[in-house]
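The next block holds one structure in the form of structure tokens; read it before the comments.
Missing here: one protein chain of the complex. Every other protein chain is in place.
Presenting subunit A:
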Amino acid sequence: MAIHKIILASFLVYLMIQFSHGATKERLFSDLEKDALDVTAKPSRQGVLDAGIDKLSITWKLSSTAKKQANFKTIKVKLCYAPVSQVDRPWRKTENELFKDKTCPHKIITRAYNKSSQSFKYTLDRDIPTGTYFVRTYAVDAKDHEVAFGQSTNEAKTTNLFSVQAISGRHKSLDIASVCFSVFSVLALLVFFVNEKRKAKLEQSK
């Protein structure tokens, strides 16, 4: 039992050290400057986009109403869930505390801040889930803290949304291997069973 106590204690100490690094955890989304960047995200075609195949044309530039641009060091472009894709999915919830917020988990690109208009052609990653999305860009300062953002949709996140269909992840080779092993399993069992019944009958007839 002693070794278990030691392991548990050291684990707890390790976690407490990790946890104490959270000095920046009270930064809020509502403190960020809204609409500091004008962002557009144009799908390469109409309808539901296919992950891994279709592209998005993303452009961003400094908005005329921006105030804090002196602090901008880097621009982080992210793919975010629209509210309809967050229903009954608490792991995608929008929270005000930035470290807890799970709205924008998918990174698109990170670039140094440039006053002029920037663009990027993004091919949807193959691990993007099925859902409805928009694009948001965070302006980050030298301390890697977000100071402002801009997004391709309105504040209520209802306009300019696009839908993505994920890849299925299925493969023919997987399917075939699966069937083969399943059949083997059932057959092996039957063979053993029948064999033993036969041997037992032989014993009895002796």
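Note that a contact is a pair of C-beta atoms (placed from the backbone, for glycine too) under 8 Å apart; a residue touches a chain by one contact, two chains touch by 3 or more; residues count from 1.
Note that contacts and distances are computed from a predicted model.
Taken from the listed names "Myotubularin-related protein 7", "Large ribosomal subunit protein mL43", "DNA helicase" or "Major facilitator superfamily (MFS) profile domain-containing protein", the protein name that UniProt assigns to the chain not shown is "Major facilitator superfamily (MFS) profile domain-containing protein". Seen from subunit A, the chain kept out of the figure touches residues 1, 4, 8, 11-12, 15-16, 19, 87-91, 99-100, 126-127, 129-131, 166-171, 174-175, 177-179, 181-186, 188-189, 192-193, 196-197, 199-201, 203-204.
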